[in-house]
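Following: one structure in structure tokens, then a few remarks.
A single protein chain has been removed from this complex, and every other one stays in its place.
Per-chain residue numbering starts at 1, and chain names A, B and C are given in the order in which the chains are listed.
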Amino acid sequence: MSKLGTIANSLRILRHVFRRIFKRPFTYFYPWEDRYYPELTRGRHIHVRENCTACSQCVRACPVVAIRIDKEDKKYEKDAALYFDYSRCLFCGLCVQACNFDALFHTPIVDLSADSQEKLIYGPDRITKIEREPLEWRGRKIR
Amino acid sequence: MKPDISDEAVELWFGPQHVAAHGWATKLTLVGDYIVECDPNAGYFHRSAEKCLEFRNFRQGALIMERLCMPEAFLAEYPYVQAVEKIAEIEVPEKAKFMRTIMMEVSRIHSIQFWWGQLAGELGLFTMVLWPWIDREYTLDAFEELTGSRHAVTYSTPGGVKYDFTDEFLRRLDLAIYHLENHLGKFKDMILKSPTFKARAQNVGLFSTKEALKLGLSGPNIRACDYPMDLRKDAHDPNLKYDQVDWEVPVLVSEEHGSGMCDAYDRMIQRFNEVDVALQIIRGLLPQVPEGPIIDPKVRAKTNRLPAGEAYGRVEGARGISTLWLKTTDKAQTPYRAKIRGPCFNSYYALKHLMPGLRFADFVLVFGSLDPYVGWWDR
Amino acid sequence: MSIWERWLFWRMSILTEVLHVAAATFAREVINKFPDVESKPLNDNGVELITPRTHIRDIVNMIDERFDDAFPELVFGVDLEEGNFEVIYIFWMRSSSLLLQIRIPLQENDLWVDTVSDIFPGFEWHERETHEMFGIDFKGHQDLRLLLLPDELEGQYPLRKSFKTDRSRLEESGLTVPKPKPSPSARPDDKPAKEADSE
Partner (left out) sequence: MQFEDFINWLNGIPGWLYDVLVWWFNAIWWWINLLWDSIVIIWASMFGNAEVLAYWFKAIVFPGLVFILLGIIFTVWATRKTWGRIQGRRGPYNLGKYGGLQLFADAIKLIGKESIIPKGAKRWMYRFLPSFLLVIVLLPFVFIPWDTDWVIVDLSVSLVLIFAFLTAIPVISLLAGWISGSKYTIIGGFRAANNQFASEIPLVLSTVGPAMLAGSLSVLSIAQVQADSFWFIFLLPLNFVTFLISAVMSVGMVPFDAPVADSEILFGWRTEFSGIWFVMTYFAEFAEMLFYSAMMVTLFFGGFSGPAFLPGIVIFLIKLMIVMFFFIIVTSSFYRLRQDQIVSFSWKYLLPLTILNILIVMFGMAYFGLYIGG
């Protein structure tokens, strides 16, 4: 490769790198700023107990058997309590598609970290409502 | 170590915990800086995908296939879907065929974007790791807009496609293609014209078409040796729409070695040709997407229990030919035997014949240029 | 059609003929050489050859000479329960777009086949994996060490149907235990689907 060509290429590479410095960085400050989640995002589930008819199609559809159904614990006349084990769940969306009675939805909440496996099992009390306890870090409110 | 190798040879494990070894281990026998013998070992990521497939019904199997190679998720899950459709003779609606082909080409572009970053990381230039991965974020946003998940897309199922094209998705897809295209020139400068990459990558990892065929290398690695082996053209699949666009199989005649040999540098140029062809296909197919249903309504009934039969699903992945051989017994909910062929299974084995004679520092580059992904050989 | 065009068309057909070997012609060639091989056509230009294990090396050599672009895709085993196994080789010839599948039935007591990894090095790891997963011995293979399995699974051949996995949560997953036998004829006591479901 001709020597001059190499030098010209090297200078062009240096120009690319130099011009990149003054552009806005791509990253954002995560806990305080967050990115846009489309409404189809497969995050945490919401179990609408009014429509649920305890047909356990979602339990059968789940490839990793992450949903456990408890048919005795009834709040309405025909529904059942679901226990979502988020340490096993793949967020693949097969259960939401298997449910014919619109009793199961995804929400764009994807940050589900917990310090023990038991806390990751969302029982009927947590799976049916979307509120979460407020979180504060470095003196600034995140949630 | 073979006994005839001189006694000053050093046995070095490019081991599983190594920074650049993404979970595989290779025993290199070095004499000075030269590799004398290379013995690749696999099995550190083995999750027995084939045994798991025997316990998943026909709607869940695509999930396992897709997790073998996340960067090309749309391409990796398709052999399973194709095999099930062949056995159950399910009719796929027209719109789903177009959407599948388009998303498979976008997934091919995403896989190449990911691979640029990976190879640059192995060659020490961290700038070129993050630049392609910034453009890749736009592609991932398009995936999330369409399917709801960035990597685990579970998009095509036997009988059609799960999510429909919304105009918000089309807007994000154009944004992703726009970002890729106006950075392609910059990436060509940074990679192909970089004097150090040229010094490092030329005449390294050389093999001919005959050798590649015997070793089972496929995909961009063999097309770089000017051998147009591409399943999209050779074995036309009725459920995909590659014939609606007139495009040529991207092959490359390397300027040093003539047509029939390729080295690491040519494989990099070949990836740029692949991106151009993929963009050409996407642009050709996007306006032709017809209206209509995206999934056969009675698909749940048809895929609940399948008749006995054998089928062979094949797709031209971003890394080579990935296939699935499926055998089902009469009225069983789960496959009887499923065999997965990963393209990187052979490219990792090929190191045994490609590496001897090269230097220790070239090992990372040669294997990186074959675009390895652990899921394919460890399954 | 002038004489010249007809001649050109005839010439081109021979050329493609040499290049494009139809599946049936190659199958007939193999059967002429080895009468006890039977062949079944697969879908578009594919053929399946069912041979005893003695001819495998000769057939693979024939493939190697006949097609200069034979692509070794797969070698794997299938456990058909009650002691009979199968080893299946799959080749892909791009020039004549021919998908060749060679099937070798084997019995439990003498599970061995000649290796083809010296003709097609691409098969070396496929054969190694089939050996460790099914116990099919490939005679003449360079190193039949374990490829994917950890050491403690050395002789247990996990992909066989006899290798039991954890089935504790199987009934929750709604899958019936995969036990219907692969016998080609429909089973006499064909249980209706509903009842098979509830086990």
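The rule is short, and it goes like this: a contact is a pair of C-beta atoms (placed from the backbone, for glycine too) under 8 Å apart; a residue touches a chain by one contact, two chains touch by 3 or more.
These numbers come from a predicted model, not from an experiment.
Asker: Looking at the whole complex, which visible chains does the left-out chain touch?
Answerer: By the stated touch criterion, the chain not on view contacts A, B.
Asker: Among B:Thr196, B:Gln244, B:Ser259 or B:Gln288, single out the residue that touches the unshown chain.
Answerer: Within the whole complex, the residue contacting the unshown chain is B:Thr196.
Asker: Using the touch definition from the top, which of B:Ala9, B:Val31, B:Met70 or B:Ile134 touches the missing chain?
Answerer: Once the missing chain is taken into account, the touching residue is B:Ile134.
Asker: Pick out the residues on subunit A that sit against the missing chain.
Answerer: Residue positions of subunit A that touch the missing chain: 10, 13-14, 16-18, 20-21, 23, 25-27, 29.
Asker: Where does subunit B touch the missing chain, residue by residue?
Answerer: Interface with the chain not displayed, on the subunit B side: 10, 12, 18-20, 33, 120-131, 134, 190, 194-197, 199-200, 359-364.
Keep in mind that, in the parts below, only the chains that are shown with their structure count from here on.
Asker: Think of each chain as a node with edges to the chains it touches; is that a line, ring, star, complete or other?
Answerer: complete
Asker: What's the distance between the Cα centroids of subunit B and subunit C, rounded to whole Å?
Answerer: Centre separation, subunit B to subunit C: 24 Å.
Asker: Could you state the distance in Å from the CA-based centre of subunit A to that of subunit C?
Answerer: Chain centroid spacing, subunit A to subunit C, equals 42 Å.
Asker: Using CA atom averages as chain centres, what separation in Å is found between subunit A and subunit B?
Answerer: The computed centroid separation for subunit A versus subunit B comes out at 26 Å.
Asker: Give the residues of subunit C touching no fewer than two other chains, as numbers and ranges.
Answerer: 173
Asker: With touch defined as at the start, can you tell me which subunit C residues reach subunit A in the complex?
Answerer: The touching residues are 169, 172-174.
Asker: For subunit B, which residues count as touching subunit A in their complex?
Answerer: Going by the criterion above, the answer is residues 56, 59-60, 63-64, 127, 131, 134, 137, 141, 144-149, 152, 154, 162-163, 168, 186, 189-190, 193-195, 198.
Asker: Can you check the complex and tell me which residues of subunit B touch subunit C?
Answerer: Touching subunit C: residues 42-43, 46, 48, 50-51, 54-57, 86, 210, 213-216, 218, 227, 229, 234-235, 305, 308, 312, 321, 323, 325, 327, 329-334, 336-337, 339, 341, 345-346, 349, 353, 377-379 of subunit B.
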